[in-house]
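Removed from the display is one protein chain of the complex; every other protein chain stays in position.
Lettered A, B and C in written order, each chain numbered from 1.
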């Protein structure tokens, strides 16, 4: 494909990412405007770069004429949460929209079942309809839902993977794993505090009503 | 309604405006990425301020519990075009999306039938579905499509109306009308040039194919 | 120059444009927050594209190693006003900052002395200091100040110039000139109304104080 064709090919993906970012950020605003706790801390999104699409198509053996139907993360949305429990609330919110403005294709829970590398995140692959000059297009998009801790770790793993072209040296891999375990302990510690906050708030409300 | 309730009431409108802005800006990007002329020059949007909603509800005698169903411009999108002809191309694009991601309620062509004041613009009132925590909501939105010249005039008329609280003094009204006529002549002059451009481009393409 | 070098060369220009946009938008906010009329309606900015820099360097015979010192509009800021009189207020505000956060190199008043083509705008060429890893750099930038009407006309002239590569056919040039005159009459009409608004407001304030 020529650069010009790639530019045109990626337009509905950019559109999907922009629309989905607006939609998930709006969920946060809705909670906040009601003075309720939002399970969403912040939202980012990106369209995969052409060089990365080409690399992945080679690695996964997807011919270029199949990437529209088969490559799932050209459009990517990332939702960050404060607590592990919030991830599942966000998943539930997305489930409720299934069949409305998006269609869930499949899900992978790398939070409960972390990857060998130490990677943790909840992935939902969706189809999202965008309107174009040639009519409606159903765009595949990957939604990653994670805690700030998981994201912190994944950001660093990603840059190391980029530097070492997927084959991180064994000793660094070990340290990365240890860091992943620390991030996991951190999330657990935070979850403990979350429960106590909820308890404290419930006690306070009961007290207020006497 | 309390400030808190207004804030909550307006959230789906903000969501609709954000989503529609992203969608119409994307139409422009699509044309550009194909090296085609875009009938859309730029897009703006706004949610009506609470004070203006209250004023309008009084003026039009809409009780507050009816504004969701009856006030059509709480969510507002403005699409600017270079030429008068482009307005009708944009209208056609919106017609093609009717029943897909938006539903057209009705239209008013103040371009062909300008208002007494001199105001010219094409208005489309739509219903646009947004997903909220309480399920889907159908939001009324007004899309205004106009040339840069129409917008230039309307911007100034709006600020005068604001300053004079809808009753602009007669002599200023007269000058404003004259200014509107000049803006109209300007648009006509531009349309003349547009035709010549199209002609010139057509001749050039025929020549290229010989 | 390689693409990589251009990218690096243009970074201080992007920085200058971003900083200047923030600064001029802030002037508008200051007036508004005091409930005063702002002479600035809106502000845009852009860094010239590499292809346009190359074209201009050829046309003006500026060797590439001299463009940093001699090309004045690589960084461009555009300030839009409602009335012709506002242009001179903005000019005055910029004069007051001379020697503080920017240095004025020279000015051209194409408002009072319009170009042969019909082009009207006030241009100020400044040097603006930005901090980089290699120390302070003084960036040349062009500030264009114009009414909405002047901008409307200039936008269309620019696209025609682009299409016809600077040699617009005579008949279209004539129509463009006529359009420019209409835009000029429109500005004059508006200035008349401005005076009346000021008069009306003064009368109103005197009345209020009796």
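The working rule: a residue touches a chain if its C-beta (ideal position, glycine included) is under 8 Å from a C-beta of that chain, and two chains touch if they have at least 3 such contacts.
Remember, predicted model here, so these are calculated numbers, not experimental data.
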Displayed chains contacted by the hidden chain, counting the whole assembly: A, C
Selected residue (touches chain absent from view) among A:52, A:92 or A:155: A:155
Among C:131, C:155 or C:188, the residue in touch with the chain that has been omitted: C:131
Touch residues of subunit C, complete complex, unshown partner: 4, 7-8, 11, 14-15, 18-19, 22-23, 26-27, 29-31, 33-35, 93, 97, 100-101, 129-133, 136
For subunit A, residues in touch with the removed chain: 82, 148-149, 152, 155-156, 159-160, 163, 169, 171-172, 175-176, 178-179, 182-183, 185-186, 189-190, 192-193, 196-197, 200-201
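By definition in this document, only the chains that are shown with their structure count from here on.
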Category of the chain touch graph - line, ring, star, complete, other: line
Angle, in degrees to the nearest 5, of the Cα rotation that carries subunit A onto subunit B: 180
Classification of the subunit B:subunit C interface as same or different, half of numbers criterion: same
Per Cα centroids, the chain farthest from subunit C: A
Between subunit A and subunit C, centroid-to-centroid distance (C-alpha), Å: 42
Per-residue overlap in subunit A, given as positions that touch at least 2 other chains: none
